[in-house]
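Taking it in order: structure first as C-alpha cells, then the write-up.
For this depiction, one protein chain was excluded, whereas all remaining protein chains were kept in their positions.
Here the chain labels run A and B in written order, and each chain numbers its own residues starting at 1.
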Amino acid sequence: MPIDQFVVHGGAQRSNIQRVRHPALGIAADGAGSSLLEPDRFFDSDPVIRRAARAIYEESRGLPLVCPHGHVDPKLLAENSAFPEPTELLITPDHYIYRMLYSQGIPLEDLGIPARDGSRATVDPRRVWQIFADNYYLFRGTPTRAWLDYELYDVFGVDTHLTSATASRIYDELTERLSSDAYRPRALFERFNIEVLVTTDSATDALEAHQRIRNSGWNGKVLPCFRPDATFRVAAPEWRSEIATLGKVCGREITAYAAFISALEERRAFFKSMGATATDHAVIEPRTDRMPDKDAESLFARALGGRATPEDQRRFEAHMLMESARMSIDDGLVMQLHAGALRDHNEHIYNRFGPDKGGDIPVRTEYTRNLRALLNAYGNDPRLTLVLFTLDEATYSRELAPLAGHYPAVKLGPPWWFHDSAEGMMRYRETITSTAGIYNTSGFNDDTRAFCSIPARHDLARRVDANWLGGLVARHVIDMTDAREMARALAYDLARDTYKLRATR
Amino acid sequence: MPIDQFVVHGGAQRSNIQRVRHPALGIAADGAGSSLLEPDRFFDSDPVIRRAARAIYEESRGLPLVCPHGHVDPKLLAENSAFPEPTELLITPDHYIYRMLYSQGIPLEDLGIPARDGSRATVDPRRVWQIFADNYYLFRGTPTRAWLDYELYDVFGVDTHLTSATASRIYDELTERLSSDAYRPRALFERFNIEVLVTTDSATDALEAHQRIRNSGWNGKVLPCFRPDATFRVAAPEWRSEIATLGKVCGREITAYAAFISALEERRAFFKSMGATATDHAVIEPRTDRMPDKDAESLFARALGGRATPEDQRRFEAHMLMESARMSIDDGLVMQLHAGALRDHNEHIYNRFGPDKGGDIPVRTEYTRNLRALLNAYGNDPRLTLVLFTLDEATYSRELAPLAGHYPAVKLGPPWWFHDSAEGMMRYRETITSTAGIYNTSGFNDDTRAFCSIPARHDLARRVDANWLGGLVARHVIDMTDAREMARALAYDLARDTYKLRATR
Partner (left out) sequence: MPIDQFVVHGGAQRSNIQRVRHPALGIAADGAGSSLLEPDRFFDSDPVIRRAARAIYEESRGLPLVCPHGHVDPKLLAENSAFPEPTELLITPDHYIYRMLYSQGIPLEDLGIPARDGSRATVDPRRVWQIFADNYYLFRGTPTRAWLDYELYDVFGVDTHLTSATASRIYDELTERLSSDAYRPRALFERFNIEVLVTTDSATDALEAHQRIRNSGWNGKVLPCFRPDATFRVAAPEWRSEIATLGKVCGREITAYAAFISALEERRAFFKSMGATATDHAVIEPRTDRMPDKDAESLFARALGGRATPEDQRRFEAHMLMESARMSIDDGLVMQLHAGALRDHNEHIYNRFGPDKGGDIPVRTEYTRNLRALLNAYGNDPRLTLVLFTLDEATYSRELAPLAGHYPAVKLGPPWWFHDSAEGMMRYRETITSTAGIYNTSGFNDDTRAFCSIPARHDLARRVDANWLGGLVARHVIDMTDAREMARALAYDLARDTYKLRATR
C-alpha cells in the first residue's frame, strides 16, 4: 500500500457527511469542496470521536459570533474604508506573525512595521508578502497557521496553497478582492455573523469612533470596554499627562484622590451609556489590597507631585482593583482581570517600535493569596462578575478552577493569548472542568486586533470544543444531549450571559 | 446516517463482551443491562485500547477495597443506624456538591448546610434534593457526576435518570431503600467489599467509636489514623485548649516541651494499639527543619503563655515534622503529608459555616528544598515510609517523581482532591511514571467523607488505570502480563503494602 494512501482513505471516511459552509461566508459557498480546508480538521481520527465531534460541531458552527473581548480598532468600522492591500491587512497588525519571523532573524524593518515615532522604512508590501510566504513553513503546527489558512481559503476564497511560488499571484488575487465592497469592514462584519463586537478602550477615550458608528445608522453592534490601567500606574512617566487627560474629558482638573475616584465613576457611566457592559484590567501581579482612604489620598498627592515609587504603584494598583470591584457592584459592569504579562521584555524592540510588538513574556502568577482580599470583600456578592485570565497554566487546576468552583463572582476567561491554540484549549478543558465544570467559564473570546481572523478563531474554538466533547461522549462521560447543550453554551450562551450581552436589537 | 447512530454503533461494539456486575453490589445484579451506567465508561473508544482496558479492568474490578485514607465518621459504623433520607446522606456532607451549587449563586442556607453554631435553617430535604436535581447539569464532565451516577444507578439501583422531573420520584425511591436493613452502614460496608477502612482522627480523640466497633463483635475492619496537626499550631487561638485536652487524655497536665513529646508518643502508641498504621499531617508549606531542643523548649513555653507568633508556628511545625518522622522510625507508623491547601480562604463562609465548607484553595507548593532536612535525616532509612500528597500538579514531574524515584522512604500518594478525576489521574500517571515508575506510588485512596461514594471512587480509579494501561499495551510499551500485574498493584497491593495493611483476620 502506498504510504500516502491513508489520506485518501481519510477522505473516503469523510464522504458520508454533507459539507455545509459557514452560513455567514458566501465566497466559497458556490461549490462544496472548493475550499482547501479539510472539513474534519482538528477532529480526532478515531471514528467514534470524529462522528460525535462532527455532530456536535453542527450544533455550534452556525451560531452568531459573540466577541466580548478584543482589540479591533473601532475606527475600522466607523470609517468602513476598503482595506488597502493584503500585507497591511494581514501581516503588519498581527504580532503573532511578525514575532515568529523576528525569532528567525528577519528584522521588523524588513516587514514594514512602523517605528514608534511613526516613521517607517520604505518597503514594498508585495515584498513583505513574499517574505511571509517564503517562511510560512515556520507556522506549521501553530494556531497562526490555522487562522491564516482559514482567512485565505475560506474568508477570501483563495483556491491555491500559499507557497513561495504562488505568493505573488495570491497577493494580486487578494488585492482585487479587497477592492470590492463585499470586503469592506462592515460587509465582512455581517458576513462573519458577528452579533456583537467589543473593543478595548482607555478610560480617557472619548469613544468618538463608537459614536460615529451609532450615528451612521448601521446596525452592527460595536461596544466599548472600559480599561483604566494607565490611570492606575502612578509611577509611570506618562501618568500625570494621563490624569490631565482624564480631567479634560471630565471637564475639571483632578487634584486629589476623591476627584480621581469620581472621575472614574463618571467615565464608567459614560462608557455604560455607550453600551459598555465590562471593564478590563491588566496587571503583572493580581494583588488586591484596600488602603485606608487617608493613605490613598496621600499616595495620590505624592504621585501628582511626581514622587510615586514603583512600590507605591504596586500598592495603588492593588487598592484600585478593590475600588474597581466596588464600582462594578454599583454599576453592574463585568470586571475582567488579565494578569501575568511582563510587557516589553525586549527593550530594544520597545524603544524602536513601541508596545505590543511581540516582546511581552509571561511570568509566574499567584491568584489564591493575591485575590483573597478582593474575594472576601466582594466575591460572595452575586452582583459582581469577575472574569479571570492567566498566562500561567500551572494555575488552571491549582488555583483558578478551585476559585471559580466556589466563589459566586468568579468566572474563568478562555485560554488566553499563547494558549489560544488547539492544544491550549484542550489542556484548559481537561484541567479546569473537573473542578469548575463548564458553567463557571465565560465562553470564548477572540482577543484579536486582526479583524479578519475573528471567524477563524471562533471556528477553531468551536471545533476543538466539539472534539473535546466528542471524546467525552466516546468515553460515555456525557451523552449526546449533554454534548449538544454544552457545545452551544461554550460557543454562544456563556459569553453572552457572562458579559450581559443578550441581544436587544 | 443519522447523527446519533454512532451511539447505537458504540453499543453494538460493546455487545461482544459479557457484562459482569461488581461482585459486591447485588441490587442491580438481577439483570444485565438494568443499570443506566455504560459498561465501557471512561475507556477510550479506540478498539485496541478498549479491548485491552476491558481485559485489564476485569483483573482489578472485583478486588476488595483497601481504603487507607479517608474521612468517614466512625460513629456511622459504630451506631449502624439507618440513614435518614437521601439529602442528609448524599448532599449535606459532600462539599464537592455544595461548592459547585454555591459557585452558581445558590446560598448554602437553601441547601440546609448547618451553621457553625449548630443552628440550621429549616429546609425541606426534598426541596434541597429538587434544587440539586435542577442543577445536576452543572456537574457534566466532573468526577462528582461520575460518582453520583454510580451511587444512584448502581449502589441504589435507581433505573431512571435524575432530572428535574424525576427528582421527587427518585427521592421517594431512595428513602424507601434507605429504610431497609440492606442499606445500613455495615451492610453497605460489606456489600462494598471493603477490606479495611481507615478514618482520620485528632491526636486527642479517645477513639470511642472505634472501640465500640471492636466491642460490637462485627468484624468489619475500621482503623484510626493519628492526625496531630492541631497540637502543632502554636499560634492558633484554640491551641492551648487543644494542649489541655491532650493532657487530659494522657492523665497529666502538659507544662513543657518534653512532656508534649512524650504525650504524642503515648497517643501514637494508643492509636497503634487500636490498629492504626499511619499518621497524617496537613500543612500549607511542607517545611522541615529541626530546632535545637533548647529553642523548642522555650518556643513551647512562650506558646503556653499565649505569646506564639505565626513565625513561631511555622518553625514549630517544621520542627515537629522532623520529630514525627523520628517517631515513625521508632514506632513504624507510616507518615502521610498533605501540603498546599490554604484552608478557609472564604472568611464569610468560614465564619458562618465553619471549616471544610468548600472554601479551601490550593497554593503553589515547594518540596525539593522544604523536605531536604527531613530526607537527609531520615529519608535513607528503610524503616520510614513518607507518603507525599500535593495539590500543585506542577510538582509531579519536577519534584515529587524525582524524590520518589530516589529516596527509599518516599512514596507518592494518589492524585488528591481536585485532581481525583479521570483527567487528573491520567495526568498523574503520565507525568509521574517515567521517573518514579508505579512501584513508588501508594495506590489509590478515596479520601472521602461521603460513605456511599467509596465504591464509586475506587471504580473510577480502577477504570482510569485500566484505560491508561490499555493505552500502554496498545502502543507496545508494556505487554498484557505486565498490565494485569500493574492493574492489581494499583488497585490493591500498593495501598495495602505501603500502609502495612495486610489482611490479618
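Everything that follows uses one rule, which is that a residue touches a chain if its C-beta (ideal position, glycine included) is under 8 Å from a C-beta of that chain, and two chains touch if they have at least 3 such contacts.
Everything numeric here is computed off the predicted structure, so don't read it as measured data.
Across A:E151, A:E173, A:D392 or A:D465, the single residue that touches the chain missing here is A:D392. Of B:A235, B:A269 or B:I478, it is B:I478 that touches the chain left out of the display.
Within the complete assembly, A:G359 is the residue of A:G359, A:G437 or A:P455 that touches the hidden chain. Residues of chain A that touch the chain left out of view are 1, 3-4, 6-7, 9-10, 38, 40-46, 99-100, 102-105, 137-143, 146, 342, 345-349, 358-364, 391-394, 418-419, 421-424, 427.
Although one chain is not drawn, its touching partners on chain B can still be listed: residues 16, 46-49, 51-52, 54-55, 58, 366, 368-369, 372, 375-376, 379-380, 382, 394, 397-399, 401-408, 410, 430-431, 433-440, 472-480, 482, 485-486.
Here is the rule we use: only the chains that are shown with their structure count from here on.
One inter-chain figure worth recording: chain A and chain B are separated by 40 Å, centre to centre, where each centre is the mean of the chain's CA atoms.
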